[in-house]
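This is the structure I want to talk about, given as structure tokens.
Missing here: one protein chain of the complex. Every other protein chain is in place.
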Amino acid sequence: MDIFLTLLSLLDSTVRLATPLLLAALAGFYSERAGVVDIGLEGKMLVAAFAAAATAAIHGSAWLGLGAGILASVILALLHGFACITHKGNQVVSGVALNIVALGLTAVLGNAWFEMGGRTPNLPADARFGEIILPLAEALRGVPLLGPLYFELISGHNILVYLALAIVPLTWWIAYRTRFGLRLRAVGENPAAVDTAGISVTRLRYQAVLIAGLLCGIAGAYLSTAQGAGFQANMTAGKGFLALAALILGKWKPVPTLFACLLFAFADALQTRLQGVALPGIGEVPVQLIEALPYLLTVLLLAGFVGKAIPPKASGRPYVKDR
Amino acid sequence: MSAAPPSVSSAWAVELVGIDKRFGPVHANRDVTLRFAPASIHGLVGENGAGKSTLMSILYGFYEADGGEILVRGKQVNIRTPQDAIRLGIGMVHQHFMLVETFTVLENLLLGHEGGPVLGPAMARARAEVQALEQQFGLEVPLDALVSDLPVGVQQRVEILKALYRGAEVLILDEPTAVLSPPEVEQLFRILERLRQQGRTVLLITHKLKEIMAITDRVSVLRRGQVVAEFVTKETDRQALADAMVGRKTSLAVDKAPATPGPVLLSAQNVNVIDARGVTTLKDACLSVRAGEIVGIAGVAGNGQSELLEVLSGMCRFDSGTVTLKGDEIGPATKYDAADARRRGLAHVPEDRLKLAVIKEFPAHESAILGYHQDKGLSKGWRLDWKRVVAKTVSLMEQFDVRPGNPNLRTSLFSGGNQQKLVMAREMDREPDILLVGQPTRGVDIGAIAFIHRQLVSLRDRGKAILLVSAELDEILALSDRILVMCDGEIVGELSAAEATEGRIGTMMAGIKDTPAVEGVSA
Amino acid sequence: MSAGAGSDNLPWWATGLLLPVVNVTLALLVSALVIFAIGEDPVGALGTMLRGAVGTGEGIGYTLYYATSLIFTALAVAIAFHGGLFNIGGEGQAYIGGLGVGLVCLSLPGWPWWAALPLSVLGGAAFGALWAAIPGWLQAYRGSHIVITTIMFNFIASSLMVYLMVNVLIKPGQMSPESETFSASMFLPMMADMMAGIGIEMASSPLNFSLFLALLACVGVWAFIWHTRWGFALRATGANENAALYAGIDPRRVIVITMALSGALAGLLGVNELHGVQHRLMLNFPAGLGFTGIAVALMGRNHPAGIIPAALLFGALYQGGTELVFDYPTISRELVVVIQGVVILFAGALEHMFRPALVRLFSRRPSAVTSKPAGA
Partner (left out) sequence: GFEPAIVFDMGGRFDKSFNEGANNGAERFKKDTGTNFRWFEVTNEAQREQFLRRLASRNADIIVSVGFSMAPSVEKVAKEFPNVRFTLIDGNVNLPNVQSIEFAEHEGSYLVGVLAAMASKTGTVGFVGGMDIPLIRRFACGYEQGVKATNPKANVLANMAGSTPAAWADPTRGSELAKSQFDRGADVIFAAAGQTGMGVLQAASDAGKLSIGVDSNQNHLFPGKVLTSMVKRVDVAAYEAFKTAQDGTWKAGHRRLGLKEDGVGWAFDDNNKALITPAMKAAVDKATADIKSGARIVANYDDAKGCKY
């Protein structure tokens, strides 16, 4: 029973940690499936986290914060589109540039507005997305096995967690069952085919990039107004890159990407619990090795078990009409 | 030449008037005026780079013209995007297919014509409509197969079906037969015939004058972006067309003396290649090439010829069998790569020159040493001696009449024919004992074809062994002393030059020994 | 990566000089806007940056010192780029390379600097090479996406270094995770001292002998990439792997070797930072210079002749930024980061923005007479 509860708490933590990765990875899904490489997930999340926290701090509303976060992220996404789609710039360079701008700008504006070293004030409970206790969770708590499972793991997350999980099937449906999805996948594989079918490549790619902005906006808002309670300089700390890794590990497909995110999050949750624990037969493992676990795992998976990840054929290349 | 009747304008399905188009310094179309009648097949010929594809792409809205106007059924129209063209009933099958390879056939057909934001219901409707079209035109395609799994011939049918599904009254086909086997060509022509009977207009671009003679009603000739001639097909012949294309008298035949074969320089015994997906792409290949002979390999592209060339040239591993090169046996485990091959006197002109034989981004002199960059003669100590490399390139360019003769020009800026001449020059320069050549004249104009053919024959006459792969039966017949036919990864037959006829080879190419070609898809 | 380049007949100086200058100017204008937006005087601030970077001997020293490190990491990116690889792992390779430098220096107590230098260079290069060759191998033989693996290796390098510094290499009895100081005899000569030796007065700065090493590396990389058979094979592989195979080059081997060379160059950052300046092993000494190297390389068009000015530009931004926060305490230090990002955005990602305009400008001139029919 004790092990069961430990496992539940581990999984609970996994869900919380997976949410921002998942949202960002799905953002990457839309962008890269449309043929626009997005190294800038990190930066978009960061500006969104800042805008959301700043707005929530000033107006006291988590929802307004979410809106502001999305807006900020979308603006960055549009810039990416402007550079890569309109001006056919290098997509990786644009992503790197926007990450750096986001890193600096959030700190500068944070300093200028709040004078707290780039932080925003701590958000009170009602300016954050609180935990939602699902119906009957308390009542069913006593039921063996299922009760704790429902109470600990399924219930008690904030709305954005449920939203992120809902976006996975939605994304699958959009990508594989709608006109937009068909075109989106096509434009990432062979933009010329889309163009000759009478569809605007530019418009489609902008749409994809905008959706990526939207999702990164939610991811950022989650970091600062749901999981955390305020913004810190560089609070994404590499999550955007990890999300990108998850997308690649998931071979640019929504459901496998979900599992990749859960895997990374699980490794992360596990590492906080493995620190200082003596493993049977090995003894106490250095903290740093455990900290590196998610990254080592990624490398091992990429190298060994997932095989060659084949990106959408046209990703990374600006579309130039050619023979 | 027959002048167009001073028109009741609706007599024309499509009229192009004074179309002009430039790509930077290249003037691709100059003041082109062409009219196409309904219920007809109109041929369009011209050397590479004459501007045929550009012109058709303009009609299809893929490129925008710099000047001129387009009339459809007598009405002036504005075609800015393919969407406009599709709406006006114009469809196009591009030289390079515009298919999404990771999609199924049905998804490709739907793209851009989905009939609603959600695919489900539209999909069912489309399936029914497409099946009706398939029956109407005898165009069979497996709707649920992935495009990447289909042979090119079927992919092309998908392209045609796509255009018809989108309601094309005018169908443009850009070099549709380049990749088809003779039976597939026949089948295509039957489809085109049926389209004509239904009153539709077909615009057919091809380099094969024989096809023009066989199926078109009228034919226009483009040269350097201009219309230089227009014929009623029945009133002209191949020689006249060729002369119009090139702008001077041309000869279509190759002179060569009978071969005097020497010892076997290159042979393969039971070579098998299994690719990453587990498909056997080369099955029990056995062949030998003697000094002083040209062995031709006929076959539709993609039937194992590339693999054969790659194995023999050391680019690709094989899974079993032996290759014997000037007496040395090479097995699957022997270290043998392209550099070893060159060292042993084997040179290779690959089928796909842009993909393999040159590097587009490099200046010509760098492409001119690709594969030979290790040569001591090109280096001075640790460094490559660019002066010598450039001098070498200049001399290669002179020998093979590469134009422009500028060794510093970026490789991609040379026309296809000139790139090919550069590659031929490079590979023949070291007097290799064995030369593997794939599609030596694909995308090359008539003058250069003759030049390259002469070079190959003279190399043979100097006692070298030549293995020639070509999808052009005419070329195989004209050059080879012995002919092997490949189908589906196997060498299905051998004919001597004397016994070979187009008919016999064509049948063998389809993988059939005696019976005439049958239609059908083998998925 | 060469969209739009080449075919539109701009003179070399327009693409090579005019366009970058226009782009950087625009980036500075946008930065000025940001400064203005947070309520400071943009002209004064940018003036301070400029003076700080190149206005004093000390400023120039620091600018060159930063540029030295950036040259190493940018060359690393460039050489990988020519091999068709996007090496985002310069930061981690520099970190581990520094470990190599440190271990060599620590193990040679009392050696004179000129004898220690070749070994520390070798140590840095070897460790950096190893750290980069692993992702290279994974890319070549296992198809693992190099961008992802190199990012992961940055994180792993961090963990490894913390472990080593805290548990193994720390000088006992002190707070900060730093090693013993190297013996003074092997400190690389400081530029100020060398100049003083030949009678030139120069303000004190961390600029040291490594600058020559960086310039040497530029020449070396240039000669290697464009003047050797190996470089030819590397570029061929980068441009077209299939063509390389056709030419008898084993692309997989080239990929591993290219990454190793790339990592070796990044590893040399440790020579400047540790052997040259800090004189001990410590945490976080690459401080983002590995990442900035990417921007420097891309702005320098992956050619040493472009990397040197780009590294100077970024070195000047670093040093000018230091001066900025020195004189304007109200401007936060992150503003410099913003300016860097904006420069990369305009001079890198948006580099083609003005190209069409420029092409129009240049092509109008000759045809201006003919294309204007009278009274049309």
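Letters are used for the chains, namely A, B and C, taken in the order the chains are written, and counting of residues starts over at 1 for each.
As a working rule, a residue touches a chain if its C-beta (ideal position, glycine included) is under 8 Å from a C-beta of that chain, and two chains touch if they have at least 3 such contacts.
The structure displayed is predicted, hence computed values, not measured ones.
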- Please provide the labels of all shown chains that the missing chain touches. A, C
- Message: Can you say which of A:237, A:255, A:279 or A:320 touches the chain missing from this structure?
- Response: A:237
- Give the residue, chosen from A:116, A:140, A:163 or A:285, that touches the chain omitted from the document. A:116
- Item | Absent-chain contact - pick from C:39, C:173 or C:199 | C:173
- Of the listed residues C:28, C:45, C:108 or C:162, which contacts the missing chain in the full complex? C:162
- Item | Where the missing chain touches chain C, by residue | 62, 65-66, 155, 158-159, 161-163, 166, 170, 172-178, 181, 204-206, 273, 277-278, 280, 282, 284-285, 287-288, 318, 322, 325-326, 329, 333, 336
- Logged for chain A, residues touching the omitted partner chain are 5-6, 9-10, 12-13, 16-17, 115-119, 122, 223, 227-230, 232-235, 237-238, 268-269, 272-273, 275-276, 287-288, 291-292
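FYI, only the chains that are shown with their structure count from here on.
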- Message: Centroid of chain A to centroid of chain C, CA atoms only: how many Å?
- Response: 30
- Query: Taking each chain's centre as its mean C-alpha position, how far apart are chain B and chain C in Å?
  - Reply: 46
- Task: Note the residues in chain C that touch 2 or more other chains, in rising order.
- Result: none
- Query: Of all the residues in chain A, which ones touch at least 2 other chains?
  - Reply: none
- Note on the structure: Per the touch rule above, chain A residues touching chain C in the complex are 39, 79, 82-84, 87-94, 96-105, 107-109, 111-112, 118, 233, 238, 241, 244-245, 248, 286-289, 291-292, 295-296, 298-299, 302-304, 307-309, 311, 317-318, 320
- Query: In their complex, what parts of chain A are in touch with chain B?
  - Reply: 177-183, 185-186, 189-190, 192-200, 313, 321, 323
- Item | chain A partner contacts - residues on chain B that touch it in the complex | 53, 60-63, 81-87, 92, 94-96, 98-103, 107-108, 110-114, 116-120, 122
